[in-house]
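Below you will find the structure I want to go over with you.
One chain of protein is taken out of this complex; the other chains stay put.
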Amino acid sequence: MVAAELIVRDLVFGLMLGCVFSVVAHGLNIIWGVVKVVNIAHGEFIMLGAYGAYFLNLFAGLTPLETAPVDAGIGLLVGYAFYYAFLHRELHNKEMITLQSEMVTLVATFGLSLFISNLAIILFTGNPVGIIYNPGILQFGYLTVPLAALYVAILSVLIIAGTWLFLERTFIGSAIRAYAQDVTATELVGADPAKVASLATALGFAVTMAGGALLTVWVPVGINPLMGALYAPISFVIVVLGGPGKMWGSLVGGLTLGIVIDLVQAFASAQIAYAAAFLILIPVLVFRPKGILK
Amino acid sequence: MNLQKPGLTLYGLFIVMAFLATAALLFGVAVSSILVVLLIYAALAYSINFITGMIGYVDFGHVLFMAIGSYALATLVSYYGANPLLGVGAGAALGLVFALGIGLVILRFRGVYFAIATVVLVLAAYNIVLQLPQLGTGGEIIFNLPFQPLAPYFTIWTIVLIEIALTYYVNRSRIGFGIRAIKSEEDAASSVGVSPQRLKLIGYMLGGLFGGAAGGVYSWSTSGVSAGPAFDFTFSLLMLAMIIIGGVGTSTGPLLGAVVVYIPSYFLLTSVAQAQPLIIGLLVIIMALFLPDGIVGLLRRSNDRLRLVLE
Partner (left out) sequence: MPLLQARNVSKNFGGVQALKDVSLDLPESAVLGLIGPNGSGKSTLLNVIAGLEKPTSGIVKLDRKRIDNLRTNRIVRYGLAKTHQIPKPFSNMTARENVAVAVLYGRRNIHSPTPALEEADRILSMVRMGSRKDAPADSLTVQEKKRLELARAIATGASVLLLDEVFAGLSPEELKDSIQLFKKLHDELRFSVLVVEHVMRAVLSLSQKVMVLEEGRVIATGSPDEIVHDEKVIQAYLGSKNPAA
């Protein structure tokens, strides 16, 4: 293949990968943007979503596409639990997250992150597993596009679009958006802040775990208890790139990262590609702290 | 509270250290091989205490400095046959220098952004080390030193002693006031003349210095280093756990935390020991949510006498 063709191929794959990255980060974006809390254990819930897809595939023959809604349902419940366990005390009746409580949630979720990942090592063993899902390929001239990657990319974008629609067009959605701007305003809109915040958290977790299921297509042999350690920082970088709270920012950040990783990987090793992807965060924070979307 | 003369806490801590020294001298290898890990943990706890406990900037990536120290010592001893003390010094120096360079860039980020930046740096560093043949491309760098267990023991013992004194001094001095102000309200601190940039950098550099030193001793005591364990975030968890459990920012907290975290794991059966990160994680969650000022905070609140005396 000629260089130009390689670049096109890398771009296409980068975009498809980027879509999945986007949905994986989207849950974090929602929670960060609305409840203003950063869940350091985010990666672990991606991992749980991936394992969910694995087990449902193993025992019920479900494809990742079919598992995504199941994982989403589980994520909703987990999200509510997380809210009431960690956030309700800090947020209830407060207008702003104080610096102290920010530190508390950071450290608490850090503890949670290592708790869950080590629990997973004990329960699932450290051996990586994978799902085989190959519905076929699409051939565009020299370009071979696996349908699996295409399907999850499309579904990822649909999920992001779906959440956007929900936030823009439903009453609860606008209550959530109001809460994101000003907690006290939520009451003026006639909604209960605790209900809004817990719903937003639940939504975030639902998207996260669904994302974990879709991610399995890209890690055919790499589902392991520690995968959160890779995808959490990727998610953080994506959200910062796109701007916390900006729903389409997940897509912008995700696509950017997907392309960067894929392109760099073509010229250097995977490690350098990931190192580069992570280090993008620093200049972005220095020069454009609100993300690259205006 | 009289701030000029050292209080009971400092004497108490020195007594504990004296006890640790005598125990090693009297009982030799049997005791020092156990306690050396405790002291390394304590050194790490005191080092993260400067930036996270005192200033309030959560450094998830503090393991970076430990890794720098470990690699510094391992490469110097293994490739150049250097004296391990030199390795520890190099670890400390490199930790300091890296902290300066990194701190100048990332300390301007607040809260979460700083925390994430520290994580990102560790991951980037890990991935880079995996590429470098000079650093073993991530594989093991090992060395064989003649068996003198008391050498690393007293090295780390000295490091912890210095850290205790420094922590104590900082808390009671003018700098301590500035640091506590920054931790509470960074912008208001500026408005009364405190320079947050300078104090944050000092705290971060102290963290880097002692983290690097501790990392060097760690690699000395394990006779080697390799990328996976060196950059393991579990160390960051342990360091955070120790200061949260003990009491963030205090002089006693890190040592208390090290004891709580380390001693049980030594005596428990292996299968339970494997669950150590699990238990620590759970403990951190509980402490962070319900007892954010740790054991020291709890003791100070429960007893007026202790409130005056325990730091």
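Order of writing sets the labels: A and B. Residues in every chain begin at 1.
Here, contacts are C-beta pairs under 8 Å (C-beta built on N, C-alpha and C of every residue); 3 or more make two chains touch, one makes a residue touch a chain.
The structure presented is a predicted model; accordingly, all values stated were derived computationally and were not measured.
Chemist: In the intact complex, which of the depicted chains does the undisplayed chain touch?
Modeler: Those shown chains that the absent chain touches are B.
Chemist: For a quick check of understanding: of B:A30, B:V192 or B:L308, which residue touches the chain that isn't displayed?
Modeler: Of the candidates B:A30, B:V192 or B:L308, B:V192 is in touch with the missing chain.
Chemist: Can you list where chain B touches the absent chain?
Modeler: Here the touching residues of chain B are 2-4, 172-174, 176-178, 180-181, 183-185, 187-196.
In this text, only the chains that are shown with their structure count from here on.
Chemist: I'd like to verify one number: the distance from the centre of chain A to the centre of chain B, where each centre is the average of its C-alpha atoms, in whole angstrom.
Modeler: Once rounded, the distance between the two centres reads 32 Å.
Chemist: Spell out the residues on chain B that touch chain A in their complex, using ranges where they run on.
Modeler: Residue list for chain B touching chain A: 56, 58, 60, 105-106, 108-109, 111-113, 115-117, 119-121, 123-124, 127-128, 130-131, 183-185, 233-234, 236-237, 240-241, 244, 274-275, 277-278, 280-285, 288-289, 292.
Chemist: Quick one: in the complex, what on chain A touches chain B?
Modeler: 38, 40, 86, 89, 99-100, 102-108, 110-116, 118-119, 122, 229, 233, 236-237, 240, 269, 271-272, 274-275, 278-279, 281-282, 285-286, 289
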